Structure formats: C-alpha cells, structure tokens
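With one protein chain removed, the remaining protein chains of the complex are shown where they sit.
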Amino acid sequence: MTDPYDAERPREPLGLAELQHRLAEFAAARNWQPYHTPKNLAAALSVEASELLEIFQWSTPEESARVMDDPDTAHRVRDEVADVLAYLLQFCEVLGVDPLTALAAKIDRNERRFPAGEPFGHSP
Amino acid sequence: MTDPYDAERPREPLGLAELQHRLAEFAAARNWQPYHTPKNLAAALSVEASELLEIFQWSTPEESARVMDDPDTAHRVRDEVADVLAYLLQFCEVLGVDPLTALAAKIDRNERRFPAGEPFGHSP
Amino acid sequence: MTDPYDAERPREPLGLAELQHRLAEFAAARNWQPYHTPKNLAAALSVEASELLEIFQWSTPEESARVMDDPDTAHRVRDEVADVLAYLLQFCEVLGVDPLTALAAKIDRNERRFPAGEPFGHSP
Partner (left out) sequence: MTDPYDAERPREPLGLAELQHRLAEFAAARNWQPYHTPKNLAAALSVEASELLEIFQWSTPEESARVMDDPDTAHRVRDEVADVLAYLLQFCEVLGVDPLTALAAKIDRNERRFPAGEPFGHSP
C-alpha cells in the first residue's frame, strides 16, 4: 500500500498539526534545523510567496481568475501554495506560534476594526 | 453528521476550513470580493510575508531566535503570521485549491527528492 | 571645500555614484555597517520593494496608471522608490557590484535572448 493517506486515518487525513509534524521530522532527518532560524524561515516564506506572485505578474485580473484552467500552471500554483504553507508552519514551529489561534484572534480584531456595512476603506 | 467542526472534535476548535469560511464571509459582508482576484491576493500575501520578514531584517540569527521574548514583538509576529495565513486561505478559496492536500503532495515529492541521510544539498 | 554638492557640479548634481557615496557615509556616521551584511541588505531591499507593491495591491491596472494624480500617494511612491534604490546601492557597495555595468550586460544578453519582432514569450 503506497498511499500514505489510507484507511488508518479516516477522520482527518490532512490535518495542519500533522503536516507540521511531518515537516519537523523531515527537517530533523536531514539535519536542516541549524538553517531553520526564524529569520531564515521568514526569508524563505517571503521568497516562496514571491514565486507564487510571479505566476500572476503579467496577468490581467481576468486572466488571473482563469489560472487553474491550464494544468501546468495549476500544478505550479499548488506547488507554490504548498511551499508557502510549509515555511509558514515551520516558522510557527520554531517560535511556538499557533497559526490558527493567531488567525482567529486577528479575524476577531478585524471584525471590530472594519464593521460590516460601512463604506470601503483601505484594507480589503 | 457532515459538519467536521462538531462536538466530536473538541480539541480542534479552530480548524483551517472554518477560518477559511469566516474569512470568506468577512469579505462578502464588506463587498470586498471584487478586490479579491487571485493576482491581488497573491500580491497581498507577498506583502504580508515581507512584513513578517521586516521584523527580522537587521537581527542576527541568535536574536531572531529570541524574538518572542519581547511581548510587543511577539504580538507583531503573531499578527503577521495571521495576515499571511489569511491571504493564503483566501487565495486558495478563490481558486479552489486545497492547501493541505497541496502540502501533503509536496512533502511526498520532497521525501523522494531529498532522501534522508544524504549530504546537505541546496534546499533546506 | 568638503561639501560635494556645491557649484562645482552644475550639470549632474545627482549622480548614482555620488548618492552611493552619501549613503555609505550616512551609514558609517551612525555605525550601521555591522547591520549592513549582504544578506540583511537583500532582505531590506525585498521588504522595501514589497512596500512599493503594497501601494498597488488592490488597484486595477487603470487605477495603477493614475497613481501620481494624488499628491500623497505620489509622495509615497517616490519615497518607496528611494528606499529600494538606497538598499540596492548599499547592497552593491558592500559586495563591490557595479549596478550599471550589471544592467548593461543584462540588456545585451536579453537582446540576444528575446529578438525584437518575435511573438511574445513569457518575459515582458
């Protein structure tokens, strides 16, 4: 059986915490931890986010909405999304930050900061 | 029962899919969807990743490892992590990309590409 | 006479090399050189380029072309352009790279790589 997401893990085959753990084990098995300072991981995250942006840099808004129509570009998009998420999770791991708790707190703050129904401000 | 965020899972009250749903409702309630093209969201993601990097830009590797010791900086780190994750999830939402599946597939590919136990290459 | 910005140089008051020299003196007078590693300056350059992009992140292509119509935004654009150029020049200074020679060489290579008159490829 080659599929790692098999019947042993029926209820949450792709949990965030689990992927974070796999990434930590992956880095440890290759002795990459010395490279994984918060600074380096933040730089790597920023580099990967730019690689995702690169796919869209010359697109019109309309073209950007059709980017998944081309299988090769769709693969590239998914690949860069994975890289961004991987470095974000590794960054959070080394600093002990819980990304889901951080995001929930931020949404709560934003709901107070940008009340629904008010005219558009500066921050979509 | 189809809702994955029910009482069966008391230990993960802040699931990724749930936060993604809250972000989509948040944007819809403010009529921000026209701004949320994939291109714009990729740009915003890249901008937020740079804001996270900015915290570390003049730090030594050692200083970067102690960044959570200062409560103000720790708050800033969590806030930027939240922004990065928020735009990543919104980007994935508008393009129908599942970030967890994308990351799991990428880890699988990387395990074949960088076998454990081999000398360090170019990609920690 | 020590002020380089006097009447001796009426025809090119703002040369690139001269600005690079002013930046180096500015950093030296504040003992900032230890922070100015190539890595840190590359990070700072990337952060400033993102701050320039931030101005445009929610704009349509048409809006982005009118960005200088608003005096405050025009000032912000000029300020971010200055920051990008400042870090690029300081990066080049610490590594001994001549940015004008590098660009001239690149244009020469691109003229061979993208012959004029051929259909549009991937790299405008």
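The letters A, B and C name the chains in turn, as written, and every chain counts its residues from 1.
Convention: a contact is a pair of C-beta atoms (placed from the backbone, for glycine too) under 8 Å apart; a residue touches a chain by one contact, two chains touch by 3 or more.
Note that the coordinates shown come from a computational prediction; the quantities given were computed from them, not determined experimentally.
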Next on the checklist: Using the touch definition given at the top, which of the shown chains does the missing chain touch?
Outcome noted: A, B, C
Checklist outcome for this item: Residue positions on chain A contacting the omitted chain are 35, 40, 43-44, 46-47, 49-51, 53-54, 56-58
Checklist outcome for this item: Those residues of chain C that touch the unshown chain are 11-16, 19, 22-23, 26-27, 29-32, 35-40, 42-43, 45-46, 48-50, 52-53, 55-56, 59, 61, 64-65, 67-68, 77-79, 81-86, 88-89, 91-92, 94-97, 99-107, 110-111, 114, 116-118, 120, 124
Item to check | Sites on chain B contacted by the missing partner chain, in the whole complex | outcome: 43, 46, 50, 58, 60-61, 124
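Just so it is clear, only the chains that are shown with their structure count from here on.
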Next on the checklist: Edges wherever two chains touch, nodes for the chains themselves; is that graph a line, a ring, a star, complete, or other here?
Outcome noted: complete
Next on the checklist: Rounded to the nearest 5 degrees, how far is chain B rotated relative to chain C when their C-alpha atoms are superposed?
Outcome noted: 180
Item to check | Centre-of-Cα separation between chain B and chain A, whole angstrom | outcome: 4
Item to check | Junction residues of chain B - those touching two or more other chains | outcome: 35, 40, 43, 46, 49-50, 53, 56
